[in-house]
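Have a look at the structure that comes next, please.
With one protein chain held back, the other chains of the complex are shown just where they sit.
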Amino acid sequence: MDKQKAVLELDEVVIRFSGDSGDGMQLTGTLFSDASALFGNGVSTFPDYPSEIRAPQGTIGGVSGFQVHIGNKKVNTPGDYCDVLVAMNPAALRANFKWVKAGGTIVADSDTFNEKGLQRAGFKTDDPITELKLEDYKVVYAPITSLTKESLKDTDLDNKSIVRSKNMFALGMVYFMFDRPLNFTEHYFEVKFKSKPRVIDANKKVLKDGYNYASNIQAIANTYKVPAATSIPKGKYRNVNGNTATAWGFIAASEKANLPLFCGSYPITPATEILVELAKRKDLGVKTLQAEDEIAGICTSIGAAYAGNFAVTSTSGPGLSLKSEAIGLAVMTELPLVIVDVQRGGPSTGLPTKTEQSDLMQALWGRNGECPLVVISANTPSNCFDAAFMASKIALEHMTPVILLTDGFIANGTEPWLIPSMSQYPAIKAPVVPEGTTNYMTYARNEKLARGWAFPGTKGLEHRVGGLEKDFLKGTVSHDPINHEKMVDIRAAKVAKVAEYLPEQEVFGAQEGELLVVGWGGTYGHLLTAVQEMRAEGKDVSLCHISYINPLPRNIVDVFKRFKKIVVCELNLGQLANHLRMEHQQFNYLQFNKYQGLPFTIIELKDKFNQILGGK
Amino acid sequence: MDKQKAVLELDEVVIRFSGDSGDGMQLTGTLFSDASALFGNGVSTFPDYPSEIRAPQGTIGGVSGFQVHIGNKKVNTPGDYCDVLVAMNPAALRANFKWVKAGGTIVADSDTFNEKGLQRAGFKTDDPITELKLEDYKVVYAPITSLTKESLKDTDLDNKSIVRSKNMFALGMVYFMFDRPLNFTEHYFEVKFKSKPRVIDANKKVLKDGYNYASNIQAIANTYKVPAATSIPKGKYRNVNGNTATAWGFIAASEKANLPLFCGSYPITPATEILVELAKRKDLGVKTLQAEDEIAGICTSIGAAYAGNFAVTSTSGPGLSLKSEAIGLAVMTELPLVIVDVQRGGPSTGLPTKTEQSDLMQALWGRNGECPLVVISANTPSNCFDAAFMASKIALEHMTPVILLTDGFIANGTEPWLIPSMSQYPAIKAPVVPEGTTNYMTYARNEKLARGWAFPGTKGLEHRVGGLEKDFLKGTVSHDPINHEKMVDIRAAKVAKVAEYLPEQEVFGAQEGELLVVGWGGTYGHLLTAVQEMRAEGKDVSLCHISYINPLPRNIVDVFKRFKKIVVCELNLGQLANHLRMEHQQFNYLQFNKYQGLPFTIIELKDKFNQILGGK
Amino acid sequence: MAKYNYTAQDFKSDQEVRWCPGCGDHAVLSAVQKALPDVSEVLDYARERYVFVSGIGCSSRFPYYVNTYGFHGIHGRAAAIATGVKVANPKLSVWQISGDGDSLAIGGNHFIHAVRRNIDINMLLFNNEIYGLTKGQYSPTTKLGSVTKTSPFGTVEHPFRPGELVIGAQGKFFARTIDVEVKLTSEIMVEAAKHDGTSVVEILQNCVIFNDRTHSNITDKEFRDERVIVLRHGQKMVFGKNSDKGLVLNGLGLKVVTIGQDGYTLDDVLTHDAYEPNPGVHMMLVNMEYPNYPVALGVIRNVKDSTYDDNVRDQVLEVQRHAKITCVDDLLNSGETYDIK
Partner (left out) sequence: MAKYNYTAQDFKSDQEVRWCPGCGDHAVLSAVQKALPDVSEVLDYARERYVFVSGIGCSSRFPYYVNTYGFHGIHGRAAAIATGVKVANPKLSVWQISGDGDSLAIGGNHFIHAVRRNIDINMLLFNNEIYGLTKGQYSPTTKLGSVTKTSPFGTVEHPFRPGELVIGAQGKFFARTIDVEVKLTSEIMVEAAKHDGTSVVEILQNCVIFNDRTHSNITDKEFRDERVIVLRHGQKMVFGKNSDKGLVLNGLGLKVVTIGQDGYTLDDVLTHDAYEPNPGVHMMLVNMEYPNYPVALGVIRNVKDSTYDDNVRDQVLEVQRHAKITCVDDLLNSGETYDIK
């Protein structure tokens, strides 16, 4: 090992914290990323936790990880591979070593690398480093558990609490390695444990002792410095994950539409936090109803929409399946409703805590009959806010259900977000029928082809809606064949017409050329980074990342035809590619697909693009 | 009116019986079609009834119709327009006049054309014929109600029963018009009312009196004769509708597979009769469970499949929506299961008693995750038997859920069916794991990529399945990324592989040429007739009617490339066309779509095909 | 001092009523249309405040025929839709219309959860013990052994007793009536409307086409008085053409006695207490079946408790009283933020 010590300046670095589910790795990673964001770095994070709450201690099944990517400019992904891995036990090492860059640094708690620990993690020898062929890596074995105990032996904390503080010792070490100030984290302790001064002191002490220990030992070869970003816009920031941003986007839409927000929902990983976030907002008058199941979730929302609230429902893939029939009812009754699907690995229960983009076809087609609706997607954690806002605006102004697709990766991932002001957002004007309107025709339409929305309780607008086919104007039940044909057409036309009110598709990079990368949803950061890097290398690659999937942007054909080749990249078997084949058959769509429950890596993307460019 | 009377010989004729829901038109039509079938005609029928059980008497909403097409050779559709309309009241006339061929014959019960009746039916004048511009039609006003009363005045039947017999009077009239013997129908009375000789006599009398009345009056210009078909294969026949044939196809598969049949289902129009038919078959050991809802319907079936029964579940579009999530479970657990969807007009509750083909995309894609399964369709009422048999064979031999799509039109329609012998059908061999097998690997696969099916209760084969992603071999839960990718691929490959075991696609007509008509499902009779007629007229048109939708037949590309133009005809907005665009993007697919809740007419099909041929 | 002066006519819509002639639904519709003017006066509800929500079934066409707001939902989901309507706008008077299949088969889960939450809606359960609209399959209330389209050899399932299920789900209001008793039905509708919380009204309804006379052994005029007992809070539990029969306590159960016989006097007869929270006696009353007992009609259980919609409203008000965040800008700027300069 290299014994020299110096402060090296880096453009970016990726750190992965990993340990048992009970080791507090999510918190440790969050604190590190918050400190880095406050320091002015570009930051992107991704938690990676098991579907068990707490699998048996020390086993691979129970390993919980949290990856942080920081940079001296905006970073768009949490990073493919990490420079530093913190492994609180052998299982964490075993589960994560393949994510460490060749020659990277591994900080391990040597106290846990005993016979029992190694065996639980499935090691066959007492030399995990050799066993995993990590001889060329920089491994820092530190007795973190015993040092933590030592550090806190004079406090009156019980033993369990003391041992639980070891993550802060590790964090202190990492802070030293990356030349980070401790004050942000110390401030966090002060707020969090306001009424328990002794706990504050203890945490500060462990953190500091970890920091000092790292500075004292010779094992840490270098410390790194990732300077604050200069290219990042100035202003007030917060870190935000996709689920919180989604919830807040709905609340923002409710404010702009001046309609109470109602969310009928049922918990499901990884969408639950949207409901959790909304439930907190009684201060803003948000009503959440945790229903008995997903069907009741959407049906209460449909009832609320009929009654004049702005209604949303949140779920993940299996829940979207259950909501299918009721979505059809919302289409037929032409009520505004946003259904957000935080996609996860499928089919069936599948891989509930892993990410995937495999619900697109279900969103487009998963209902009986010709049953069109708007489908849009979100790109990044903070973009979930805008996507939720736009989904709401479309639903309310066009009187249609909208499915918003996010995914586990952006739902749980965080990034710094330049806090917007609501004054920057457009008004939302639903076609509410005013009291006093005479001769209200339930299915008469405005220029958007939206019907008028009359609220129960309003005198003179009494009317009936339902799931049977509707008369073209009156909205009464109609079995007339020609009326049905007209209604099928107009429902399709109404959705198609939304494109006229949406922004045109933008292209990152050259506006014409060799290769157009097409993507959608949560792969944005990876696709952008890959394209950026390749463009920096002089390659003729551009990115067309589609947010509006149905209807597609009105200029999409113009965009496509300016490129020689198109490659559609998705975390599924090619669902957007198929959608494009249906909508715009004239183009040849190459595909790049991955379905491992994991995001793309920049490396595999660039390999693929280079191969396509080379193979022309 | 032409006063001459003669027996004219016709190749084919279409008769439509229509009246109030309570007027017994379904029975009347069925008796006429049975008599014609027994006589040796080609026959095809279609009932057309309202979604109300019994709407108010005399209103349009309550009109129930039954159309019968008979010919001197096999007829493939119930006919576009009718030669003769029987209208038991003004509402029936109003609802059906547009279905009468120009100049056709209308037989009406003049007793019901009073002020009240006309008004209920929405006539504004007392002259419905002029009001509907039917002056050029042959209208036979007969006082059917009073003549029926007269006919039965000496019986001891109560008045209500007497009036209810008027349909038999009308039937007698029609029998005269078409020179039909009465004995088949008389025999029916004898069987049906075995223990009530007076009822037998009364019915025979009314029928005869109707016959005689028609022969006596001068109003009936001609009687027609449609000779028995000579081209129809000889043998033992029965009339069958699609739902019965479907149910029987499952029972046949159960016999061939030597596995008990289980059906968990929930009633829904127009699929209910499958469950009804299966419930009758306790004699053959069929177990039906009328579940509390569609989800329980499929889940009990999945449980039964796990336990080693051959399991099916029946539904229509909204029910298929509800089953989505559980279908994913069947895909993941790789259990055999047939889901039959009798399609109806959508979206949502839509037009429950009308036909449509708009659930194809839902069948293909309506589930979370990458969740492939086999989708096949049935073409005609009697073909439902073979389709259900094949769906079962595929499910059981390939260990996969199969969705069988039929529709309201063929489910309720009937046609004569040359009764097959079970010896003509192939054996069904499910990959059941025998007791004594050692080292059973739950997800190890055979040459079809089907896993072995081990029945609970068998010693030594204890295993666990479920909805979480499965280990490639052992079938235990696996969160491994590469394993997931392998499993997504193999599930897709398993379904794709089914094509190797299916018949190649056949083409009716020339095997290459100008225009290939592509269709699927219940439009077969109409497409075939249109293509037959055009070929007879010397037009270069062929028909490719696809039964196996996913996977498509392995020679489909070969078929398509031999034609200059392809037109895909469907009762939806173009779902098969879109499926073909996804699967075989290289061809240009013209479309002809209709979505009025009605079948195609031969006329509109031929117009369209001629236009395409002309416009080349 | 009548404020609205509505008549039944005001609650008739222009839609043609499409039930079979002779269907019990007609009578129920008319009873409801007769009750609503009273409800309006008693509770000060203008016509536009009513919303009728239904599922799918013959009975579920009901909303089309009432001249106010209406939602004809999907099969089984009426309770969930109605819940959403009520929570979204608690000022509305929400009426759920649902058949025995709609509310107890496919809709069973929403039914028990609405009852448990005690959301303030009025649920009319049209119990014809059959699926009418789909033409005669058995339902969860069909009597054991009945031959129907899907049970050609008789059903093999024990039916639910709706009242028992309601109590099992913590129901606070349960009433029972029969279609032909229009006056009693109207009276019960008013009581249901007045009750805060989920009011379940079971209507023994005749389906002339597919299950004719299923209730006839208690509803037929000639012996109805002897086989039903109409319960009214605070009144003695007497019945019979001559009001000479009564219910008395017998150990832990109930017994039918003839007043004046075997030493029983009117004093021995129980007085109906619909307000008793303990469900014990109400459970016995809802479970009374002919021929051992008269079938109980009227409001059997009517207990005050907090409602879901009130609780939601109170909680929102309470939180808002102390709220620091009052608009989205506040929210976005709350918690951990930092400045990049």
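To keep things simple, chains are lettered A, B and C as they appear, and every chain counts its residues starting from 1.
In the analysis below, a contact is a pair of C-beta atoms (placed from the backbone, for glycine too) under 8 Å apart; a residue touches a chain by one contact, two chains touch by 3 or more.
Keep in mind the model is a prediction, meaning the values are calculated, not measured.
Within the full complex, the chain left out of the display is in contact with A, B, C. Within the whole complex, the absent chain has one touching residue among B:168, B:200, B:311 or B:338, and that is B:311. For the chain left out of this panel, the touching residue among C:18, C:34, C:86 or C:117 is C:117. Across the entire complex, the residue among C:54, C:68 or C:109 in touch with the chain not shown is C:109. Here the missing chain is touched by one residue of B:326, B:528 or B:576, and it is B:326. Contact between chain B and the unshown chain involves residues 34, 37-38, 40, 229, 232-239, 248, 251-252, 255, 260, 262, 264, 281-285, 287, 289, 291-293, 295-296, 299-309, 311, 325-326, 328-329, 333, 419-422, 455-468, 476-477. Considering the complete assembly, chain C touches the hidden chain via residues 105-106, 108-109, 112-113, 116-118, 140, 153-154, 156-161, 164-170, 249, 252-253, 278-281, 283-284, 305, 308, 311-312, 315, 318-319. Think of the hidden chain as still there; on chain A it touches residues 51-57, 59, 61-62, 266-269, 272, 275-276, 279-280, 282, 288, 290, 292-294, 318, 348-349.
Methods note: only the chains that are shown with their structure count from here on.
Centre-to-centre spacing of chain A and chain C amounts to 45 Å, using the average Cα coordinate of each chain. Taking each chain's centre as the average of its CA atoms, chain B and chain C sit 40 Å apart. The multi-chain contact residues of chain A, meaning those touching 2 or more other chains, are 325, 328-329, 333, 466-468. For chain C, residues that reach two or more other chains under the stated contact definition are 56, 74.
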